[in-house]
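Just below is one structure, and these are the notes that go with it.
A single protein chain has been omitted; all remaining protein chains appear in their positions.
Which chain is which? They are A, B and C, in the order written, and residues in each are numbered from 1.
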Amino acid sequence: MTASLGRPVAAHLDTTTVREDFPILRRLAHGHRLVYLDSAATSQKPRQVLDALRSYYENSNANVHRGVYLLAEEATELYEAARVRVARFIGASSAEEVIFTRNATEAINLVAYTWGQETIGSGDTIAVSALEHHSNFVPWQVLAANRSAQVDVVDLTSEGTLDLDCLDRMLMEKRVRLVAIAGISNVMGTINPLSDIVDLAHGHGAMVLVDAAQMAPHMTMDVRRLDADFVAFTGHKMLAPMGIGVLWAREQLLQSMPPFLFGGEMIRRVTERETTWNDLPWKFEAGTPNVEGAIGLASAIDYLEQIGMKQIRAHEKALVAYALHRLADIPGASILGPRDPALRGGVIAFTVGDIHPHDLASILDRRHGVCIRAGHHCAQPLHERLGLSASARASFYLYNDFEDVDVLCDAIQTAKAVMG
Amino acid sequence: MTASLGRPVAAHLDTTTVREDFPILRRLAHGHRLVYLDSAATSQKPRQVLDALRSYYENSNANVHRGVYLLAEEATELYEAARVRVARFIGASSAEEVIFTRNATEAINLVAYTWGQETIGSGDTIAVSALEHHSNFVPWQVLAANRSAQVDVVDLTSEGTLDLDCLDRMLMEKRVRLVAIAGISNVMGTINPLSDIVDLAHGHGAMVLVDAAQMAPHMTMDVRRLDADFVAFTGHKMLAPMGIGVLWAREQLLQSMPPFLFGGEMIRRVTERETTWNDLPWKFEAGTPNVEGAIGLASAIDYLEQIGMKQIRAHEKALVAYALHRLADIPGASILGPRDPALRGGVIAFTVGDIHPHDLASILDRRHGVCIRAGHHCAQPLHERLGLSASARASFYLYNDFEDVDVLCDAIQTAKAVMG
Amino acid sequence: MLHGVRRAPVPVYLLETSHPVRGGRGRELRPGRLESAVDDLYRELILDAYKNPRNRGRLEEPDASYEDENPLCGDVIRMDLEIRNGVIEAAKFSGHGCAISQASADLILERVKGQPVEVVLSLSREDVFEELGVESLTVSRVKCAMLPLKVLKAAAYGMQPSLKPG
Partner (left out) sequence: MLHGVRRAPVPVYLLETSHPVRGGRGRELRPGRLESAVDDLYRELILDAYKNPRNRGRLEEPDASYEDENPLCGDVIRMDLEIRNGVIEAAKFSGHGCAISQASADLILERVKGQPVEVVLSLSREDVFEELGVESLTVSRVKCAMLPLKVLKAAAYGMQPSLKPG
């Protein structure tokens, strides 16, 4: 897998066939083949998912629950079957543990507004890592401020992995009620050692929330084996449409939490004096749910599992290994996060000399049709720690191939020539 | 427009052409032509909207804001253009006043969690009407309980319209901070006299939140002329996909409110010590938004305005007039709400003798392919006042025709024969 | 041995309609799976039991009573049982609901009258379907059909506190 040996071939999955399922990959960008390297921001959608949406609206669309006519029964079945599909995908004990939200951000806010408001008190500590996405950072910062508690940031090692000693000290010295941690960093790509973290936290009586927004789409995830308390992820990063996310927690925990949003569906009985709540999972789903989104997510999961999560992970690891290798050959390119592809997901953030990341991204796009992201990637605290105001980021998914990596590297050379 | 003169013809819009745009209307239900009379729960979708969704995913899908490559710029333009489209549809002063939410329920909860938590204090009163949907009732009940305030219910007249004297007395005697009121009742069909209500409330220094979930899809709505303080509505009831809703409020008011959900997009700058918020409207849109939903809503609005909101309203009025007339001929059928079609939207709730509404709905579906809703329609307090545990409800939209009304009435006759 | 009217702590119908996760890929929705060209629901059997119930009413001095609600519609079923030597000597249902729930209540009581209480505990969804003469029911109507059995079981469990639902 070296440049002199030429480009590796895709051994783990057949990207040519996969790419045919993604209509958008046929379009040109500024006259070039589209090289989409921003799946960490949002993934593209296969026609199978788009067909499922259309078929739902053309055949079975109705509001769910409480309707007794055929369409309503079909829509309800599809919606609840999607929940079962998600539950099985993540290894949940029952579908009641799967709460549909708008996205990962809402799932995390739900926990902060319900469990958090009830549990976090004066003097408590919420531990977050230094590489959290704003969505797993700001809700805790705000909650802590409201409850006279504090947010403490777990340091990183020089390799860009989590400093478990720092977490250990924190758990020892403070009254930590929650450890909020990303499964995979959306900047460093770091795969966090979740089972160590869960063991440490639980050993000190702290709960663990896993932000799995970058993990669920890219590797097998079993929430029962993981043993965390809350897991949040988002559909649009895993081939599903926008507007659907998931919160998972154990049934007993969800039972003990007060509801979040109030209105239709989430009630048992409403009188002018008082209201009682519906059973799980509906207690947490107020108003008309995004049935389309749930069906789309189930269809996306079907697609992913047909390819195989193990294959996807192996493919991305090979792409990242090749990309790390090729980028290392570009003078001035420096890479954030661990060097070892086994320690990282399909995300590579980098800088090239003193080329501003936005200029880099613009030139890659305009001159080569390469889509990468530039900025802080919703992780300003991390960038501040790294002493960077921005970085460039390429991220991979099952439809990317080794040619995409080559075009990326050629495009970076172009940018160097233009800006040099 | 009497039975003896036969079925009226559609004078206000060409339902034959309209119906061709709705693929689902071609399907059969239990072997019968599908007669969809549950648009108050959710509307069906025209192919123009479905095409817009597909085209978005096949051509321009990317995460919005902050991306500098072509797809991200296109997706951002489409998303923000959809906001402009919505703003123009409702007569907002600027697109910054249009906040995208998941649905009407979330929009109302947003107000309760932000403005409500900051404003409502001990001893304050929130006035709601007796015909509110749970989504415009339970959030206020919970807020009041949290803030040692109270919810007071404005009575109805015997005609099923709002008792303005009761509201007036309430405003006079209590410290009412908010009047939360539906534009059109989803049960009685009542069109509430919003300008009178707004004048009364503002005259006593109370704010007004209009739940326009049943109004925005069916009649012209100009938020500036309306002069309410908050307006909430939901896309899926107006030809748009599920998972998108809107909160409107004046820019100054939105500026003064704290944010609701926390995470990506809604921040200006995040440090480990503190966070500042983004400008409007993004301050209220945490995490990846439902870009598809917004584009679908804009496309739905294009469709509605091409037909004409005035034509739609006139068509529904004619349908309701005909249906009221035909139902009056069925012994045992009794109708909730005002008799005058000018006072009501396209919703008719009714009971037939002592046939259980769920039996009625099942038989209508199984024997004639007619989709109506049975139950409390998320308005339990109203049903309790009416002394009913449930009712049946037929609701109309632009794709319904007079034949649908005839089939409905025939089907009710069948149900009477079966259950008699 | 009189057990007052209470609410079930764990709604039995929920256990029965909860979504199994393990085992198999779950039901795929085949188009038309829920459709029936002829109405197999509002037929003689159900309508007759609904219109001419044989077991509707209250018992004066029941040995066990139970009442619960279908949260989807708010309808309530109550069951009164008279038990002698472990055998259901008399049984009546009351409350209100749709034809499916009322017929189900009547037919299920018809089946258990004169039987040992244990029989109640062994009754399943399939037995209810059999009594109603249907092969399956849609999600919303299955709750109507199962409410009476749920209430009946709760009353029977009340008779035998050692036999709590698993």
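We take it that a residue touches a chain if its C-beta (ideal position, glycine included) is under 8 Å from a C-beta of that chain, and two chains touch if they have at least 3 such contacts.
All figures in this text were calculated on a predicted structure; none of them were measured in a lab.
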The chain left out of view makes contact with A, B
Contact with the hidden chain, among A:164, A:253, A:314 or A:419, goes to A:419
Looking at the whole complex, which of B:87, B:149, B:240 or B:336 touches the chain that is not displayed?
-> B:87
Among listed residues A:147, A:366, A:393 or A:416, the absent chain is touched only by A:366
Residues on chain B facing the left-out chain by the touch rule are 59-60, 65-68, 70, 72-74, 76-78, 80-81, 83-85, 87-88, 92-96, 268-269, 278-279
Contact residues on chain A toward the hidden chain run 29-31, 356, 358-359, 362-363, 366-367, 374-376, 380, 389-390, 418-419
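Please note the rule applied: only the chains that are shown with their structure count from here on.
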Quick one: chain A and chain B, Cα centre-to-centre, how many Å?
-> 32
Residue numbers in chain A touching 2 or more other chains?
-> 59, 66-68, 70, 72, 269
Contacts with two or more other chains, residues of chain C listed in rising order = 35, 72, 74, 140-141
